[in-house]
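Can you keep this structure in mind? I'll have questions shortly.
Every protein chain but one is kept in place in this view of the complex.
Entry: subunit A
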Amino acid sequence: MLLASAKKLRSFGIIGMNQRNFGLISRYNPRHLYPLVDDKLKTKLLAQEAGITVPKLLGTVQYQHDVKSLKEILHPYSQFVIKPVKGSGGKGILVITEHDHNLYFKPSGDAMQLADIERHVSNILSGLHSLGGKPDTVMIESLIQLDPVFSDYSYEGIPDIRIIVLRGYPIMSMLRLTTHASDGKANLHQGAVGVGIDIGTGRALHAVQYGESVTHHPDTRKTFSELTVPHWDKLLQLAAACYEMTGLGYLGADLVLDRDQGPMIIELNARPGLAIQVANRTGLAPRVAVIEAIKTIDPDPQSRAAFSKRQFAFDADIRPPRLLRTRSDDR
């Protein structure tokens, strides 16, 4: 069958785009809070205030004429990442892993001139990658060092962990692994592998690439069955803390594991996508229903993370009934 039956999908609790926009995003995310996460500089400052580790900010470029000073900003660093502050979906991110005189090298080994980088920066400033083409700011961050745990599971890039947080409770997570096809980017629609991660243990559950199941990484040929994300409790707690940080009721926290600094937050998303359901082979709706049934939200991120760990563990005895209605249904 090329098409699934809507009835079955509903019984599995799969949430569709329309329901996500209507029942989750517009319900839990007040519009005025969007700038907090759409502007990555603001997110970074918020996270630092909240004592959450973030990649180090090396510099920013705000105006076209500052592009000339790029050389001096970049001079001391051999590795860095250039990002549009208001970019979305990983657009416009440039990773440089090696710096040799006037040549800058991408993870793939391609060399770039300073002029190429300047053009990229100037494109970002004119709003090429920002939502609605608005003028943007460029930020330059320190490069995250690949944690050896993932060295077998990623190709020319840093994998990140996406955790969906509803009302402060982590409800689903996946690991996004870079591949050759995705050009070192952790974007599923570009060909990265999405691995569903058990909220209870941090173990890999199931992996997909281009929407189809895969059992091992297409480039490194390593199977996912032995993959377990380390520092799992810490990651869950960080994600849960993003609720207090931003006030957004439904958000996607993108975290990474740095070899030296451990778990850190790189980005928050007020409109996280739905591919996570495919990677986990589970619908969001039953979990949403569990969280929506909670009357008062626990003010402590750690106990919220612990609650989610118990509630949503893959092999836990307490499993939410599949047909639990979500609150958005009875509106």
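The rule is short, and it goes like this: contacts are C-beta pairs under 8 Å (C-beta built on N, C-alpha and C of every residue); 3 or more make two chains touch, one makes a residue touch a chain; residues count from 1.
The criterion applied here is as follows: contacts and distances are computed from a predicted model.
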Just go with whichever of "General L-amino acid-binding periplasmic protein AapJ", "Phosphoribosylformylglycinamidine synthase subunit PurQ", "Inactive transglutaminase fused to 7 transmembrane helices" or "ABC transporter permease" UniProt uses as the name of the absent chain.
-> "Inactive transglutaminase fused to 7 transmembrane helices"
Of A:Q64, A:S151 or A:S303, the residue in touch with the unshown chain = A:Q64
Absent-chain contact - pick from A:T53, A:S122, A:T201 or A:Q302 = A:S122
Checked against the full complex, the residue among A:K91, A:K106, A:R167 or A:H231 that touches the missing chain is A:K91
Pick from A:E72, A:E212, A:E226 or A:D260: which residue touches the chain that isn't shown?
-> A:E212
Which subunit A residues touch the hidden chain?
-> 1-6, 8-10, 12, 14, 16-19, 22-23, 64, 91-92, 115, 119, 122-123, 125-128, 189-190, 208, 211-213, 274, 277-278, 281, 283, 328, 331
